[in-house]
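Working notes, structure below.
Omission of a single protein chain aside, the complex is shown with its protein chains in their original locations.
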Amino acid sequence: MTTEDTSSLAAESLSKSFGGVRAVDDATVRFVPGKINAIIGPNGSGKTTFLNCVTGMIRPDSGRVSLRGKEITRASPDRIVRLGLGRSFQACRIFPRMTVTENLLVPVRNRSVRTLLGKAHDDATVRRAQLWLQRLGIDHLHGVEARDLSFGQQKLLELGGVLMSEPEIVILDEPAGGVNPSLIRWISALIQELNAEGRTFVVVEHNMELVMTLSDHVVVFDRGRPIASGTPAEVQADPRVLEAYLGV
Amino acid sequence: MSLSSTGAVPSRRAPRQRSRPIRACWRHTLASESPPNLLELDRIEAGYGHAALVLRGLTITVPRSTIVCLVGPNGAGKSTVLKVASGMLHPRGGTVRLDGHDVTRHGPQQRLRAGLAHVLQGHSVFPEMTVGENVRLGAYTVPDRATVATRVQFVQHLFPVVSEQWDVLAGLLSGGQQKQVEFARSLMIDPKVVLLDEPSMGLDPKATATVFEQIERMRDTGTAVLLVEQNARRALQTADIGCVLDLGRVHMSGPAPELLDDPELSQLYLGGHVAG
Amino acid sequence: MPRLLGTGTLGALAILVLSFPFLTDTGYLLSTGVFILNYALMATGWNFVGGFTGYISLGHAAYWGLGAYATAIMITRLDMPWYLALVTSAAAVAVIAVPVGIAALRVRGASFVIVTIAFVMILLLVFQSWAGVTGGSSGLMVPRAFDVLRTQHHQIFFYLYAAALALTLLVWWAIDRSRFGMGLKAIREDEDKARALGVPTYASKLVVFVLSAFFTGLAGGLYALWFGDLDPVFQFSILMGAYMVLMALLGGIRELFGPVLGALVVGVSVEYFKSEFGDTQFHLVATGLLLALVVLFMPEGLIPWLRGLFQRFGPRASSIREVSAGELAEQVEREHAVDEPGSRS
Amino acid sequence: ACGDGDAESGDDTIEIGISLPLTGDFSEPGEGVRRGYELWAEMVNEEGGLLGRRVELNILDDQSNADRVVADYEALISQDEVDLVFGPFSSRLVLASARVVDEYGMLFVEPAGASEEIFEAGYDNLFYAAPAVADDHYNYLFDYIMEMPEEERPDSVAYASMDDPLAQGTAYGLKDKLEEAGIETVADEVYPPNTTEFSGIAAQLAEADADLLVGGTQYQDAVNLIVAVQQLDYQPRMAAFSTAPTLPEFSEALGDDVEGILAPTGYSAAADYPTNAEFVERIAERYDGRIPSEDEANAFTTGQVVQAAVEAVGCAEQGECQQKLIDWLHENTVDTVVGPLSWDEAGRPDSAHFIQQHVDGEPEIVLPEDQATADFIDVKPEW
Partner (left out) sequence: MSGGLFLQSLILGVLLGGLYALMAAGLTLYFGVMRVVMIAHAAFLVLAGYLAWFFTTRTGLDPILSLAVTVPAFFVLGVGIRRLLITRLKPATMTMMSVLLTFALALVIEGLLGFTFTGVQRRIRTGYSSANFEIFGAQVAVVKLIAFVLAVVALGSLWFVLKKTSLGQALRATIQHREAAELVGIDTDKVAGYGFGIGLATAAVGGTALALDATIYPSLHWHWIGPMMAIIVVGGLGSIPGAAMAAMALGIIHAFLQVPLGATWAQTVFYVALFGTLMVRPQGFFGGRLAQRF
């Protein structure tokens, strides 16, 4: 693959089918480095499955995924994270029996034995976690067991977990789902800041308002393959998109 | 006991006539000479385990063929309200009345039989049963096969997923598809009162539209709908009455349109007017 | 407070343990003491897997038995010196645990439990049938390591066990506080999520699994040297495995000293039950009831339960948003002013 | 009779510690041994006790577990501080307990540790209170078979044995001799203790269809094995099993099917040794007219052996007394209900076992001829 920008993520004709269902069907996607990419598409169009293939959670049947020109198709999820790719889950996943802070202490990208055997609760890390919680507006809950959080709070916490691993590329599966509109605004502000710091974003979202205001580049999925891509404006104008997704 | 409680209703109403905005929600419903309230939550105090209270003396009433929409920050207690209403969580104080009868002590099944349905937030399909089984189970309490059959057809027509994926294990569906199945399942009965916890979460625009259509349909067929939505604008556009919940109290309430135009509200709870 | 409590327990335990042999000289009490230490070592060893990853192994007796037989065979067949045999066999057990772990850790929950049961069952059959090497059902006699009176023999092994236990606890503690440990606990909570956050789940599980086997095997080796008579039915029994779980659970699997405390309680009561209801099967009933009570009423274990009692009176963290949306808005605005955690990568 | 140490061992009593398999694999013979011990104690006490002190038995149940039996003797000796110990039942448990007793330096006379391993371990404090060690249990039967005329002599043998020192000891003791004599082994099955499913083994025995079936058994396994081969309709011409046929439960479990089944036994009710008559009589009155079983006899023998030593040496407590008792037994011969016993330095008795056969439903001694109470049935009736 041609040498590209340091944080380029691309998928070459990925396919994944489950029994009969072709969840992802020969999808080729190049995400714009350093920008906020959005993926939209009807329910069941394969967005999440596509992300699962990209992040190594499931093995694609065919096709290849590359990060900074390096192939990562068969790499294990944890290795991919270490390469700087962080992702959040749609049905939000947190560690129920851990406190909010501990939830953020889990991700460790450095694999050296010294780091691993080092103290988990060391001050620097804990302070960093605290700052993230503040930016997400849930720092007052730091001592609470995650299972006691409300749904939206859990979504925020999950986002925090992803950000703690300081990924260069952040993949978010419906970060705004079930989140209060005001918080959505803060989240999008946060995303923009982090993007300004040079992180690439890939956001799957059904909240069109958010997608249109936030993203620089939009990919539209339908029946497992990208049917259109471009700036929000372009995409919004595209008849295929209107027909397949917006349904107006 | 149902007698005494119904008897108690009018006497209780009197003092609340002149009450602070916290009861506004309820007062408003009186104003619009609407039929008796199907669901009444009266000065509810509730919390989880030993932890502090989540709901602190909250009062909400939902009249027949009305959509009351609860909006509020995450963790305000919206889902908790619904759990209390459906009997999944027993309040520490206050009373729950269903069609005038005190059901505070009743469990979910009793309230279901009394005509109250609750669609949970997040995923509540039966993951290892097919979409078909899931939908049919929605009509578990409906004895008449014919009715079930017609309703199945109805939801299949509403949500293509249901018919297309009829034999797929529900747990394997995509997030949005699962929500659609859940909603379809809730349409298998026609209850007097429906509690919907963020039905449009994770749905694509088309499905969202369908869902809101159905909510309106329910309202028009006389159902009382208590709707929790984070997609607040959309929700308030559909709803008759809006209640803003914060810190476990009714922070503000009134006719949905009024709330929509309230600047302070839209700033704090509706995320302002997202430019663009 | 908890730190203080911890060190307190530690000191108390240490003193109690080390002074025990001087408090009694009847061989029976001594041997009971040794047996309880053996339990404690096994349970703590078990807790490397059970406690950190939440994978419940009912077949851990397998490693105990393997350690015991390996030591015995090395001494009798290869006539190694006892200390060499002890260490080598523990290591050997760890090596054996690698392939087993690779196979067993592929599955979670019930399947895992069943696999561990199956493993101990296989070993039982093998060690019963392979009489040429293992002595079959007639068991295996281990020559005495030290030529001393029986009571002294007990005393020596009491201290050997105590040392091994101390070592094991140290390692557990080190992992518990480490980032590695945090990853393991994440696995216990939600394995897939942990992977997605960069925890190398499979490797981590395997590491603790092998460690666990090692220390359990060590316990076995010591047992062989101390008790001196191995019987497959006893060495490879699910019951023994269940005792390990019971003890760890009773004390609290998230606690450093949980298994030790559990071992003390179970060990004492089992010995008591056996001597009380010796020739009836009543000790089983008693043990069963104990296990049931723990599972039903203090699934978190004794230590957390006690701690809970204290905290009942102390202040508790409330999970409610105590800030209204308004305040939160301002606060967040402020956040944007202060330094960006995101910038330090 | 369980482990509560309240049996105060003052000067006026002699407390004897015993661990027995009252439950589990060996429970039937275990119970037999207990009956033997208790009868002995009763009779001694009637006579005014040992050295004028009452005898008290402190019996624990080891559930047929090797680990329990060790713990039991440890407790009995160090905790309850008993004055003497008697052995448990069956070689497996004797093997395990011999060491702990030895390390406390106590005399260990045992009724049921017949297998060679025990004596090879070389404990000088151990004595097996029965006529012969396991390997020699079948000696008379072997001689008899050899004297049979060619055409009647079984020319194929099938062995099925529990993986247990005694059981295998007896069966393989015979196997070695027969093979040496050129009689072909057509099947040789070994099963672990606690096996309950015998149909597979039976299928092969039936397939081999040997003339002589030898079972190295304890109790229940013998019953199950026999029923299993019956279900496959295998009819050997001769069948010999260890231990089980010497127990009263055996014929209760199998009814008439026991007819003609052979077994080695260390005891004959008919033998006219001193004290035997009285022993038989006492058993009869205790257990409605039944003749003593081997295990009752061996247990009683154990008592007699220890009694002889104690009375000769004149002491019975822990400490150097025990060594005196041991030394005395090494020097002397003791008259018992199984005949005069003396031992080699490892504790092996040096006489021979009888061969018993169920004739008309009763266990009779058929070998050796001079002791026989009934004639040997050459061809076993169908079972």
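Lettered A, B, C and D in written order, each chain numbered from 1.
Here is the rule we go by: a residue touches a chain if its C-beta (ideal position, glycine included) is under 8 Å from a C-beta of that chain, and two chains touch if they have at least 3 such contacts.
These figures come from a predicted structure and were not determined experimentally.
Annotation: of B:Arg113, B:His157 or B:Arg217, B:Arg113 touches the absent chain (contact as defined above). Among the residues B:Val148, B:Ala170, B:Leu196 or B:Leu270, only B:Ala170 touches the chain that is left out of the figure.
When you scan B:Met88, B:Ala209 or B:Leu260 for touch with the missing chain, the hit is B:Met88. When the missing chain is restored to the complex, the residue among C:Asn47, C:Ser89 or C:Gln128 that touches it is C:Gln128. Listed residues C:Ala103, C:Ala174 or C:Ala203: the one in touch with the omitted chain is C:Ala103. Residues touching the missing chain, restricted to chain D, are 22-24, 27-28, 63, 189-192, 194-197, 199-201, 203-204, 206-207, 219-220, 223-224, 227, 230-233, 253, 257 (touch as defined at the top).
The missing chain lies against chain B, touching residues 86, 88, 107-109, 112-113, 117-120, 124-129, 133, 137-138, 140-141, 169-172, 185. In the full complex, the hidden chain is touched by chain C at residues 54, 56, 58, 103-104, 106-107, 109-111, 113-115, 117-119, 121-122, 125-126, 128-129, 192, 196, 237-239, 242, 245-246, 249, 280-292, 295-296, 299.
Quick note on the criterion: only the chains that are shown with their structure count from here on.
Farthest from chain C in terms of Cα centroid separation is B. Per-chain CA centroids place chain C at a distance of 42 Å from chain D. Rounded to a whole number, the gap between the C-alpha centres of chain B and chain C is 49 angstrom. Mean C-alpha position of chain A lies 76 Å from that of chain D. Residue positions of chain C touching 2 or more other chains: 319, 321-322, 325, 328-329. The residues of chain B that reach two or more other chains are 48, 51, 72-76, 267-269, listed in rising order.
Interface of chain D with chain C (complex): residues 1-3, 22-23, 59-61, 65-68, 70-71, 74-75, 77-79, 92, 95-96, 99-100, 103-104, 117, 121, 162-165, 192-194. Within the complex, the chain C residues that touch chain A are 174, 177-183, 185-186, 188-190, 192-202, 317, 319, 321-323, 325, 328-329, 331-332, 335-336, 339-345. Residues of chain C touching chain D in their complex: 26-29, 31, 125, 128-129, 131, 136-139, 141, 149-151, 153, 227-229, 231, 233-234, 274-281.
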